[in-house]
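All protein chains but one are shown in place.
And then subunit A:
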Amino acid sequence: MAGAAGPGTGPGAAGGDGDDSLYPIAVLIDELRNEDVQLRLNSIKKLSTIALALGVERTRTELLPFLTDTIYDEDEVLLALAEQLGNFTGLVGGPDFAHCLLPPLESLATVEETVVRDKAVESLRQISQEHTPIALEAHFVPLVKRLASGDWFTSRTSACGLFSVCYPRASNAVKAEIRQHFRSLCSDDTPMVRRAAASKLGEFAKVLELDSVKSEIVPLFTNLASDEQDSVRLLAVEACVSIAQLLSQEDLEALVMPTLRQAAEDKSWRVRYMVADKFSELQKAVGPKITLNDLIPAFQNLLKDCEAEVRAAAAHKVKELCENLPPEGRETIIMNQILPFIKELVSDTNQHVKSALASVIMGLSTILGKENTIEHLLPLFLAQLKDECPEVRLNIISNLDCVNEVIGIRQLSQSLLPAIVELAEDAKWRVRLAIIEYMPLLAGQLGVQFFDEKLNSLCMAWLVDHVYAIREAATNNLMKLVKKFGTEWAQNTIVPKVLVMASDPNYLHRMTTLFCINALSEACGQEITTKQMLPIVLKMAGDQVANVRFNVAKSLQKIGPILDTDALQEEVKPVLQKLGQDEDVDVKYFAQEALSAVAQRLRKLDSPAKDGEEPSAPGADKNHFLRPGGPGEDTGKFVPLMSRHTESERLGWFLRRQ
């Protein structure tokens, strides 16, 4: 583009026509220093455009020096800059010049903001691959050394992430130096650096020769795992996973296991928590034999740890642990060595522990099979269904499908029902919301008869809940149920009850009828919509509350696509026209919106052959477009009031002591 205007309109050209293709670039460059962060950010994000216009030479000699010294900026600008520079090699003249990118990234790797530093390191790692082996030793390795021996710990932490990318490609002499630098960072004075080194230990070990792993990495690992700061020790657990994968069983037993055993019994609960949290990875890394000899006993201890956080983390891993055991003998191990401890946890004093267990315990049934499940697990499920803490019951209910496959849900239904009813009436609306969301699943598993007998009334009760979010969820729930059980069921059990609410004295309940109709009409189909729902909607057009009236208009627009021409022409249109003359502005507005949608629909029905491609797309699109924003369905004028209500409950939920 620059070329086209270039030669002809050079400096001496008459009329002084500048190169107008330069103007946008000039703006971008100037905006690198704009006061508005957003503009600066935009410019940085288009840095490649600027560099392209400047050419490789000027990018190297002018742009990069400027960027190197511009590290005063906001974090988001620096983050974008660090990211851009990772893909800049082509713009500075290819791999031969990749080292020109090191200075700006080096300064970015020393800023205090972790995200920026991490991004700079990521880009440096990317660029290291583009260096030739010679350039790597001439430019990249010195940079790593500089960072590793920097005065500030930000630079030393950044160095930790760079060793593993330059090590494999360095000469033997340099390799020794790199290992030396890594070693000294592992015993740095500041815990920040030791943590960074510990977290990169596994990664570094992977690129080292096996001998060096044994002679150098293992001692470092042992040291870090017994660091005076528990924040360092807990990271060594993670490194353990990577190192274990590199060693043979004998070496593992001799070099790593003593440290791991020690970590599982560490004085600090945070370290034990980490062991519990990484248990599945550890299990896979050490293999079945050591798992049986060492990890299972360690796991038992973690399950009865004195700190609830640790027990909860271990409880979370119960299912994965059992799944990953070797198939032969698995059942015996679980039955004899794991299950007794799980039984204890079911009556733990801490609700988070019980809740963690409840979220995975059902998964054991597939591993243990039908008989064991009925004999041993079922009593636990039943006990948890009666737990005082709603989260525990909820977690059991949300995983019912696992048990259903093994023993069928009927075994549980006796205890299930009281649990569901209690959750459905819980004082916390979020608990009620959570159980509503499992209703379609439960309905599918329990069958239509059971549902009608026991659960249907609950679903209807939620429609008149005093929290809007619950009413909204209840409406969606009905739609999903109809999809599951079919229109006939809907016609007999749901629709009549919904329609009765249309004459409720509370206008919020009357509106719920409309919301239900919006949700159900499509699933119920044209006949039910036209014959049963439409008359009610039309009748409600005369409601005395404006909110109800404009929701009538919106409902009519919503169900319009399902109705036939006659109904639209004869019934819907006159009512909308009347609403269009309403005294309330909002009613008028929504009526007119609906009218135009209906008119469009009618036009299309008149000439159906033309665009069979998109049957109701324009109508539906517009419909969607018209609905005033917000995540949920709006309740019209009273939105602020409703949301304040839900807000205050939400605050109570969050302010709970962690």
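In this section, a contact is a pair of C-beta atoms (placed from the backbone, for glycine too) under 8 Å apart; a residue touches a chain by one contact, two chains touch by 3 or more; residues count from 1.
To be clear about the criterion, contacts and distances are computed from a predicted model.
Undergrad: I notice the complex is incomplete. Of the names "alanine transaminase", "Pleckstrin homology domain-containing family J member 1", "Serine/threonine-protein phosphatase 2A 55 kDa regulatory subunit B" or "Dolichol-phosphate mannosyltransferase subunit 3", which is the UniProt protein name for the chain that's not shown?
TA: Looking only at the record, the undisplayed chain corresponds to "Serine/threonine-protein phosphatase 2A 55 kDa regulatory subunit B".
Undergrad: Among A:L63, A:I217, A:M362 or A:L377, single out the residue that touches the unshown chain.
TA: A:L63
Undergrad: Which listed residue (A:F97, A:F140 or A:F153) would be found touching the missing chain in the intact complex?
TA: A:F153
Undergrad: Can you say which of A:S149, A:Q229 or A:N506 touches the chain missing from this structure?
TA: A:Q229
Undergrad: Which listed residue (A:L41, A:V77 or A:V111) would be found touching the missing chain in the intact complex?
TA: Here the residue in touch with the unshown chain is A:V111.
Undergrad: May I ask you to list the residues on subunit A that touch the chain which is not drawn?
TA: Its contact residues with the unshown chain are 11, 16-20, 22-23, 25-27, 29-30, 32-33, 53-54, 58, 62-63, 65-66, 69-70, 72, 110-112, 114, 152-155, 190-192, 195, 228-231, 267-270, 306-309, 657-658.
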